[in-house]
Structures are given as structure tokens and as C-alpha cells.
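Written below as C-alpha cells is the structure these notes are about.
Just one protein chain is left out here, and the rest sit where they should.
Going by the order they are written in, the chains are A, B, C, D and E; count residues from 1 in each one.
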Amino acid sequence: MTGVLGAVLALGLLAAVFGLLLGYAAIRFKVESDPVVDQINAILPQTQCGQCGYAGCRPYAEAIAAGEAEINQCPPGGEAGIRALADLLGRDFVPLNEEEHGEHKGRMVAVIDEQICIGCTLCIQACPVDAILGAAKHMHTVIEEECTGCELCIEPCPVDCIDMVPVPEDINQWRWPSPDERRIDIADRSTASG
Amino acid sequence: MEFRTYSSPHLSGTNHVGRLMRGVMLAALPGLILAWWFFGWGVLVNLVLAVSTCIGAEAAMLRMRRRPVRVTLGDGSAALTGLLLALALPPFAPWWIPVLGALFAIVIAKQLYGGLGYNPFNPAMVGYVVLLISFPREMTLWAPPQELADARLSLVQTLAWSLLGTLPAGTGIDAISMATPLDTIKTQLGLGLTLTEIQAGPRFGSLGGYGWEWVNLGFLLGGGWLLYRGTIQWQIPAGFLGGLFVMALLFYAADSDTYASPLFHLFSGAAMLGAFFIATDPVSASTTPRGRLVYGIGIGILVYIIRAWGGYPDGVAFAVLLMNMAVPTIDYYTQPRVYGQGGE
Amino acid sequence: MTEYLLILISTVLVNNFVLVKFLGLCPFMGVSRKLETATGMGLATTFVLTLSSICSYLANEYLLAPLGLEYLRTITFILVIAVVVQFTEMVVHKTSPLLYQVLGIFLPLITTNCAVLGVALLNVQEQHGFLESAVYGFGAAVGFSLVLVLFAAIRERVAVADVPTPFQGASIALITAGLMSLAFMGFTGLVK
Amino acid sequence: MSDYRHILFTGVLLFAFAAIGTSMVAVTYEQSREQIERNERQVLRRQLNQVISPERYDNNLLEDRIEISDPGLGAGRPVTVYRAYMQETPVAAVFTSVAPDGYNGSIRLLVGIDVNGIVTGVRVLSHRETPGLGDAIEAGRSDWIEGFAGRSLGDPPVQRWRVRRDGGVFDQFTGATITPRAVVNAIRKTLLYFDEHQEEILARPAPDGAQADEETHDE
Amino acid sequence: MADHAGDHERLDLSRLHHFHGGLKLPECKAAATATPLRTLPVPPRLILPLQQHIGEPARPVVAIGDQVRKGQLIARAEGYVSVPVHASTSGRVTDIGDYPVPHPSGLSAPAIVIDSDGDDTPVAGTPHGDYRSLDPSELRNRIRRAGIVGLGGAGFPTFIKMNPGPHKPVDLLLINGAECEPYISCDDMLMRERPQEVIEGIHILMHALQVGTCVIGVEDNKPEAIAALEQTVAADHRLGDIRVQAIPTLYPSGGEKQLIRILTGREVPSQGLPADIGIVCQNPATVAAVYHAIHRNEPLISRIVTVTGTGVEAPANLEVRIGTPMRHLIEACGGYTPGVDRMLMGGPMMGFALTSDALPVTKTTNCLLATTREELPPPEPPRPCIRCGECVRVCPAQLLPQQLYWFAHARDFDKAQDYNLFDCIECGCCAYVCPSRLPLVQYYRFAKTEIWAQERDRIKADIARQRHESRQERLEREKRERAERLKRKKQAVREGDDNSKQAAIQAALERARARKQTGADSPEKSD
């Protein structure tokens, strides 16, 4: 049994020394906040719509950083957003989870039908970015520039006077279409997958 | 009046993938004919088997992947892969050798990556190396050149050997096949002979191995034509041949009894085929001008290292694959200086 | 001197740890999606591997051998490695959060990167001395990093290729690794 | 203050786990050491018997061993030689030769040679050759290794004690020449060594450790 | 390096230099230069888009029904990077609204429509006598007020280019008369027929920029233009060194950066401006417009347009009023030939295809190219890139076009930018030589516009985040305050205050519902 004792002592002491070293390092190299959350949050579109299943973009960012959420849950961010996340986190690109979180739509803004609006301020309270102007009992308007299109104001409106309309295209914001549709090696991809 | 719209530029040149590939095939003709002349019908049998398997495999894969078959086959790249693979095979290989090699080249090395343009490795060389490491015996069934052969197989006899494995009565395959000059040097050096002794044999010509030197000259000629036509750029062949030459020269100068002469290296094995036809495969080679030089030189040096000290007599295929592996990295580090970004 | 050079050539090319010896494959597959991360991982592994090769040598030579506890080799080595890795992880976490985010999952995996324990055990098996152990560890790591970086660059290219859907991702990556290993067979016979 | 406690706690924790783990391993080891040694001896005996048939000797082969150190044979390590006697007449010697140049490092061999210089048998003790390629040298994987029994330095002549590829008579494996080459070379060297030193090796009484040491020094 | 910022190596114009790559293209210019320059009559209706330049659109200063005169300001510049728009003829404003404009998108944009009264009455204005008495900044202002933008294609406001900033001394004025694209010959005709206008304009610009040297670069396939300019320069005895320099015909030598490289050996820094290396580059037509603006006090209301291609019967160069629907130009050239298949604005390498000929000529319309299928066959289906590197060899920006393509194709825009996507001048050389017939330039345009869109989204997201965060903060604060107030109130008696609030909301709801009901019922509002 002396062999056992020797072995235990030798390794135990080695381990103890290592333990002390690690314990010291844990304090010496302590990391306060996780800057990765900020970086993830900076990629998210800040629509604050909650479609990802979290209470806004930052909570979702935190969930991603903690490894609890997939990176493909934000429809407003679309493919580009997922790509940016995959890039940041060194993961593989995965297509948007449309089944659970919805499709990526073009940019929309809310418009309040000023004829109907009763000025109840409920939409103002719902809007996460303060994009709705108006005082109680006066009709409200949406500042188009500020509206992120999150649709959060639709639900609370008691008189259904808010509509989402697509932002019209103009030549300065027009985007060249990708020529990919015409490539012969992907020409019939749609039929292949259909 | 309403018009259809397209994106600029609306003009386009005469360059075309199909034209490119057919040009390369044409350029390989002199070498092919010389190979047939020196090494017999087996060369052509391999060619037919490899090319038809390549085309068949490509068509089958395209159909399975639901890609347009006819247009894609029309570009001739599959046929070219088969041609180059066949040129690398020993003339007495049984039929399944070119077939298996072609399948590997097209299915694994090319189509699994998405087909023409996407494969990181040279398909023909993948096919060749797979065969080389898997069937070392079959892959050394080289023929002696024309005049050195005791007997030559006719076309029918060659076909019988390739397809059925039968030889005319009284001949054994070991009797009619012969090791290549590079192989001979490698094994005999291992037995302690000096190069002068080894190269005294009749199978060595004035430049490389007898017969081999002519085939290499044929490919050099074709390669020159490709350069002239602008199908390939000078960097890769120059880097390859230059790298090989300089390495060979250094060691030859140091010890000419164990290291063969630079010219011998340039005109042996697959040196010229490799330099002008294989290393230049645009898809798997480097694309930046400086990168191409690095790529070529890298292949040249690796060929020499493998020939001189490695386990295989000729290293062109391995060297090409090894440098293929480094291509994305080379490309990354040899980006040209962009207009307006300092320096001259 | 030549002897160290031979060890280097052998470990980097001829007996490449990843492609020929099959060691360290998990990080090889796991962190090779991007060139930059691969480079980072290569550096991290080189550091850890060299260091742990030396540390294991010391532990073996001055702790286990004198006490006749060779049967505890595996435990001791893995402990040494784990601690070296953990220490590195904390330092990286503090000094480079981004590198940490990228390598985070894989730094702990370096512990079980077979290559690290493999090097330690092989050192004993081949009876390497101190310097030889260090060179062996370093060479193995350089070989690992080399193929990792080349592989990552290829994967970046393959990622945008028209790979048939069932083959996308890990499948084509493994096939690529296979073709790389095929190419590395060209080095057979260079050393030994 | 709490920092120190934290550090201390980590140390103690790791110590505890190391201690528990080690003690489990150590206890198991102590418990089974003898069994293992017995197993190993048994395996060794079985292997020796494969190299030289037990009918040919009557001494305790396992104990009757000497160590010699010859750089050519043992790759720098002492080589154990088991000596077989039949009624005190030397019959054969079994060398634990090492082929240092295997594909993946050293291959340890058991080479039995009788007094006439004829190989009684060869077995591989340990190797790290590639499964599926070089491991055909194991008796369980192919009968290649059997091919040495009955051969001697004259059969074939020394210069043909090589693999075919090098101009010898022994087969190499397809795609793996290095391993067989290493093994053949090691056996040839052992034969040559035995040829030269047969007298010294066999013609002495069963040694005790000290004597064996002296012998080694004499070499 | 230099002692003070902006000091460049000495100008050496003694020899020509080369730029990387480039293409020899068929020229196809003869058809349109066979006949002399003609002036197209004013059409009955003009459409004047508010944005014919790079920058902010102009803002209308007229209303529907207003009577305007030729040269009258109808939309003023909005912001710094902007220029005004002037009426091209006299008449009545009949509409201000969205009209299809010549743009690759085929979209409509705001425009002012003027119905001509046929009189072409100009606004009253007094031409300034001697520009030399004017301050450079006054000259710039006049050029701006004249609505002058680069007529070479990009349409960048000219006055900005003339204001390089105090730290960038300009030592060379470059006139880009290369006109390297096939088919186009409007600058050629201008230089042949009106060289004195160009030279006068150059003098004005040299004064405005305070430079002593000007080089006019002209491709050597335009000997007549070179001769005409040389004669004019020789007859000119004013101060200042003006040279006419023939350069080899090689596309795209007319690219500003390439021309600068050819003539001076200098390179415009990546993402930089010619002014950074002491050069200002202008197109001859722009210079001529400056001459008109300063000497005759005429704003930019007309330009020369090449109408050519096998799709029109009689190709020619026409001087036309800005806003003229393109149909009139085609008619003036004998109409379409039977096989006409597409119409381009600009040349075949850089121009874009138009959907219709009802679009107006704008300040940047240098060429209308109507072609048949035989002349410009429809593009073949593209195949995958084989990495042949041809594109690398011809790219004048020394980029790796195939790499840019791979990244654009994979939508890896960060990588595309790493490979200097924004240094691509969209010259089309790469696509021209590509054996796989890839629409490379479209990929680059796609990637560029996509990156810009992402940039805009980014900015929007940042604003949204700030607003969201400040809102969160505000809510927090309010909650705290309310809690405090509540605490204070607790002591006081609680009344049905809340109830009354709720009642008010309820009442409002009822009212709204009623209104909506009637709204939905009435037929005219049901849409």
C-alpha cells in the first residue's frame, strides 16, 4: 500500500499545485462582461419585434452568446444577418428558421389611418423606438424614418387603424438583382429541390 | 418601343470554355501520337476507355444532380480529364485501371465538388494517384519503347490483354513490360550502382529515357502552341520547369553519380505533360500572376524532392495535388497590388 | 542538428499528425471553416503542444520515472495538458475576447486533441530527450497548423461551390481531407 | 481575503480529485500487478513456444536469459536472449531483436535460431505499423512471418536475405515495403550476430544477474 | 516624403505610361461621324428629371401651370452635392410627378414636364464680360448655378471637382477626350467641330483652378479631333500651357484613373480622388458647357448625343435639349431598322439597357445605341468560373475579378470588400474576356448596391437601438417616478381618478367604432 500512498501523494501534490495556479489565474485573468453580446447585438437589426422568441434584440443576443439560441431566428435580419452572425461566431450558415419564426419580408412601415385613430396612445406605448407621435385624444402619426416595421403597434390598437405598407422603391435605394438565376449550374435548382 | 434589358457589358469576346478545352486536346496530339508510336496500342486503348468513362460518368452525375447534361458535356472538360488521365497511365494497364481512375476523377474529385470550375484538386491527377497507391503492380506495367521491345502487341492483342487479361502464347507480361527510366534509376541506385553505370543501358537516350524524351518533346511542342495561343500563361510552366531544373542542377553539380542531370529530369516521366497540360489546369491552379509562379516553382521543387528522395519514381501527380492543396492559401497571399494602393 | 531537422521533416510532412497519423482530427474538422480562425487555432495548438510536450517530458522524467509510477503516465500527462490548456484559455479569454469566442469551444478540446496526448506518449515511447521532445512537439504542431490552414483556405472555397446538397458541410470537408491525405502520400519514403 | 480562499479551494479541489482518481488507479494497479505479471509471463511463454517448440528444450526458458547489448540488434537497448537447452546441451537461442526502421517506429521481434543457425521461428512482439498494411507481419493477420522458419544464412545466401523489391527472396506486401524490409533486415542481422557469437551466447551456465552483467561488459 | 501635405512629385509629361490590362475593341465609330453635327429641333414636350446627377435630387421651384422660359431655374439644388435644373425651352409646366427615367432599374423618379410653346424664349440675363476678373469661388458658384455636371458619364457636379480644398494644390487640368468606348463619338464631334469652345472652357477652368498646365488626352483613333484641337491651341496666344496628347487606343483609357496613369504615371489613391494627387479631370463637353455658362450665361440645357448602332437607319451626332424623349432622336436618325433588339444608353461596355424610348435625354446621356441581334447577340447562359485568370489579365484596376465574383456570388460581401470591390470601375473588361460568359459586372453592381443597402440598414438599426435604449431608460425613470409619486399619494385619499380615465377611453372607442362602421359602409371609401 505504500505504493498507493506514494502515487496519491505525488499526483495529488502535482494537482494541488496546478489547482493553486488555476485558482490564481481565475482571479488574475477575470473577465467582467462578455463583449460578444455587444457584437452580436450590433448585427441584429434592432427591430425589437420579438419574432426570435426573445423580448427584443439584446435578449436574443444574450441567448446566442450563452449558446441557448440558434443564429437563424431573426426574420428581419434575413440571410445577411445570419451570415454575419455565422461569420462572427465561426459557425456554419443555416437558413432562416421560417417555420417557427416567420419569413423575411421587405422593409415595411406602419401607417396610421388618421381618420380612424382615436388617440388612445396605446400604440405609442407599444412602439419600442418611439416612432409614433401624438398626444392623448389627438390623432397619431408614424414617423416613417424612425419606424422599424416591427408591427408591435398593430396588436394594441383598439380600432385597427394601423397598416403595414411596404417602403416604396426609389432609384437611389434600388439594388441590382443578383444574376444568379440565370446560371446554368443552378438553373434548375428549384426544380431539383421541388 | 419596348426593349429587353441585359446587364453591361453588352459586348463579349470570342473566348469560350469549349474552345479552350478543345484547343488543349488538340495541343496534346503530338505527344499522344509519339506516345502511341513508342509505346504501342495500349496508349490508345487507355485513351478510349478513360475518355468514354469520363464522359459517361459526367453525364450520369449531371443527370443525377439535375443539371443540364448536353450543354455541360459540350464544354469538353470531362473528355480532357479522360485524355490527360490516359496519358499518365502505363500502356499495359488492364481495362479496369483507366475506368476506375476516370470514375474517381469525375465522380469524387470533380462532381462532388459541383462540377467544372469548383474542384480544388486536379481530377485527372486524383484519379491517377488513387490508382498508383492502390494498384502499384498494375501501375508499373510500362512498355519498353518501340525499338527496344522484343515483340510488340498488335491492336487486337493489346485489346485482348486489356479486356480479358490474355496474352499471346509464350509471352508473359513481365517479359513485355519494363520499368520506366525513372523507376530504374530509383531501384538501381538503391542497389548501390552509380548513375553512369545505370544510364549506360540502351533504354537511356541522349536527353531522358529513350522514347520518353520524344514524348516529352511532343508535349513541349503542344505546350508551346498553347502558350502562343494564350490558352495558358507562361508562369506555371516556367516555374515548374525552372524549379525542377535548378534543383536538379544543384544536386547534379554536387554529386553527379547519384543525382541525374537536369536535362534528364526535364525530359523524363511526366515533366512536360505536367508543366504544360496538368499544372496549368486553370480550375485547380493558382490564379494570381505571382501566385502562379509560386505554384509552378513549388511543383517543380516537389517533383524533384519526390523523385530524388521519395518513395515514388515520378512525383508530378503528387506534386500537383500537394500544390493544389496550397492554392487557396497562395492566392490569398499573392493578391496583386490594386490600382491606387501604393507601391509600384 | 540534422537529427532535429529530420524530426521536423518527419513530423511536418511524412508522418503528418493529422493526415497520416490520424491525430487531432476533431479540431481539424471543427475550426477549419475560416482561414483566420484556423490560423488562430494553429497558433494556439502550437503553443499548447510545444509547452505540454515539454511539461510532460519533465513530469515523466522527474516525477514518474524516479518514483516508478509509469502506470500513471496517462493520468499525469492528461492532467498536465488540461492545466496548460485551461491556463491558456483564461489568458486568451482575458486578452482577446474575439479569439476566445472563436476558439472558445475548441480550446478545451485541445485538451483532448489526441495529438497533444499522442505527442506526450510518443515522446516516451521514442525515448526522446528534452530537446527532442520539444522539437517533436513543435514539429507535430507545425504539421497540424500547416494542414489546418491549407484546409481552411480550401474549405472557404468549397463553401461557395455548387456541392450537391447531401455532400455539403462535413461530408465534402472529409472528402477534401481525404484528397489532401492522398496528396500527402507522395511524401512516403522521404524519411526513414 | 476571499481571493486567497478561492485559490486555496481550487487547489484543494483539484488535489482531492487527483487523489481519489490516483488512489483508485493505484489500488487497482497494486491489486492486479501480480496477475498482470503472471499474464505477461504466460503470454511470453506462449510466444516463445511459437518460436521454438517446447519439445525441443527442457530448461526454464523464461528464466534462462541473458542480456546483450549490440547496437545493431537492439537499436540502442539491451537485447534479451532466451537460451534453450536439452539436458544441458545448447539447443537454440531466442533473441528479442528490434527492427528500428519500421514504418511507424520500432518493431520488436522474437527470433528463434537453433545451434545449426536455422531459424526456428519468428514472431512480432509489438509494433505500431498501420493496421491493414504493415500489420500483416503479425502471425494472426497473415502467415508471412511463418516464412522464415527453416531458413538460415545459407538459405538463401546472405545477399538475398532481403525483400523482393531489393533483390531478395522475401515477399513484400502490396503497398507496404517498408515494414517487411525492416523485419527481414532485423532477422538477417540477428542471424549474422548469432553466427559470430554463438559460442559466447550458448556455452555458459545459466546465469544470475551479476554474471549476465559481466558478460555484457565483456563484449 | 513631402514637406507639406499635397505636395506631389514633379509633373512629368514627357512620356506616356501604361495601365494594367485593357482591351482592344472594335471601334464602330465611323457610322455616326460620317455626317456633321446636327441640332435637333425642340420637341413639343420635355421631361426633366429632378435628379440627373450624383447627389441629392433638386427641389422644384415651379408649380403646375407655371409659364417658364428657356434657361429659367425650375428646381434648385438641395444640399451641397446637388445642382439645379433649368427649363430647356420656354413653355408651360404641365406636370410634376413620377416619370420613367433612364436608369438601370427601369423605375420612375420625380420629374417636371414642360410643354413647349415653340418660341424658345430665353430668360433675360447679362453675360459676364471677362471671366478673368472673377474670383475662382465666384466662377464655381456660377458653374453650379448653371447646373453643370460631368458630361462624361458619371454626372458628378462639376463645381465640387473644382473645389479640391485648401490642402490639395492642383497642378494639372486633364481633359478626358479619350472616348474609348466603341460607338460613342459625341466628344469626338465636339472636338472636331467646336474646338474653340473647348479651349475657351479650358482657360476658364485653368483660371478657376489656378493651374498653369492642361493636357487634353485623345485616343489616336481620332486624328481629326487632334488636328482641330492642335490648330486651335496653336492659334491661341494666351498664358498657360495647353497640350494635346494623342494616346494609344486601348479600352478603357478614358477611365479617369487610367488616363491619369497614362499621361502622368501617377495613380489616384484607392478610394481617393484625382485631386489627392493634384489633378482635376474633366470631359470636353463639360468644359464646353462651362464656356457656355460663363461666356454666354447659359445654363446646361442641351448636350450632344451620339445616336448609332445598326438598329437605327442613319446614325448621327445630335445636339439635343435635355428632357427630349429619346424617340425624337431616333426619328431624326431615320427611325429603327427592322431587326432592332435592344437600346442602350451609353456605350456597349458600360452603358445600360433601356426598357423604352419614351425616356428623356438627361445630362448624362452621351449615346443612344440601338442594336440588332446580330450586332449584340443576347448573352449566352453563363457557366461556372473556371478560374482561368483571363479577367485578372485585363482588369485595369488590377483586381482579382474572379475572386470578387466568387464572393459576390456567395454573398460574402465582407470578403468582397477585402478584395477591393469598390476599386472596380465597372469597365466590363473582365466580363468581355470571360470564357464562361459570366455577367461579372452585374455581380459587382449587385454586391455594391447590396453593401450600400446594408450600410443604410446598419445606420437605421443604430438609430433604432439608440431610440430603443433611451426609451427603455425613460420608461425606467418614469416607473421610478411613478412609484415615488404613488408612495407620496398613498397618504392622500384615493379617488375614482382611474375610473374616469377608463371611461374616457371607452367613450372614444365607441365613437371610433361608429365612425369606422359608417366608413366601411359607404361605397366610395371601401377601397
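As a convention for this text, contacts are C-beta pairs under 8 Å (C-beta built on N, C-alpha and C of every residue); 3 or more make two chains touch, one makes a residue touch a chain.
Convention: contacts and distances are computed from a predicted model.
Selecting from "SMC-Scp complex subunit ScpB", "Acyl-CoA dehydrogenase family protein", "Ion-translocating oxidoreductase complex subunit E" or "Dissimilatory-type sulfite reductase subunit beta", the unshown chain of this assembly corresponds to "Ion-translocating oxidoreductase complex subunit E" (UniProt protein name). The chain we do not see here touches A, B, C, D in the full complex. From the options D:A18, D:L61, D:V91 or D:I137, the residue with contact to the unseen chain in the full assembly is D:A18.
The chain that is not drawn here is touched, among residues C:M41, C:L117 or C:L150, by C:L117. Summarising the interface, chain A meets the missing chain with residues 15, 18-19, 22-23, 25-26. Within the entire complex, the positions of chain C that touch the omitted partner chain are 19-26, 28-30, 71-72, 74-75, 78-79, 81-83, 85-86, 90, 108-109, 111-114, 116-118, 121, 165-175, 177-179, 181-182, 185. Although one chain is not shown, part of chain B still touches it, namely residues 108, 130, 133-135.
Please note the rule applied: only the chains that are shown with their structure count from here on.
Taking each chain's centre as the mean of its CA atoms, E is the chain most distant from chain C.
Placing every chain at the mean of its C-alpha atoms, the farthest one from chain A is found to be D. Averaging C-alpha coordinates per chain places the centre of chain B 46 Å away from that of chain D.
Along chain A, residues 7, 10-11, 14-15, 18, 22, 26, 87, 176, 179, 184-185, 187 each make contact with two or more other chains. Within chain D, residues 18, 21-22, 25-26, 29 each touch two or more of the remaining chains.
Against chain E, in their complex, chain A makes its touches with residues 41, 44-48, 56-57, 79-80, 83, 87, 115-120, 128-131, 137, 146, 148, 158-161, 169-180, 182-185, 187. Chain contact summary for the complex, chain C toward chain E: residues 157, 159-160, 162.
In the complex of the two chains, the chain C residues touching chain D come out as 15, 71-72, 75, 79, 125-126, 189, 192.
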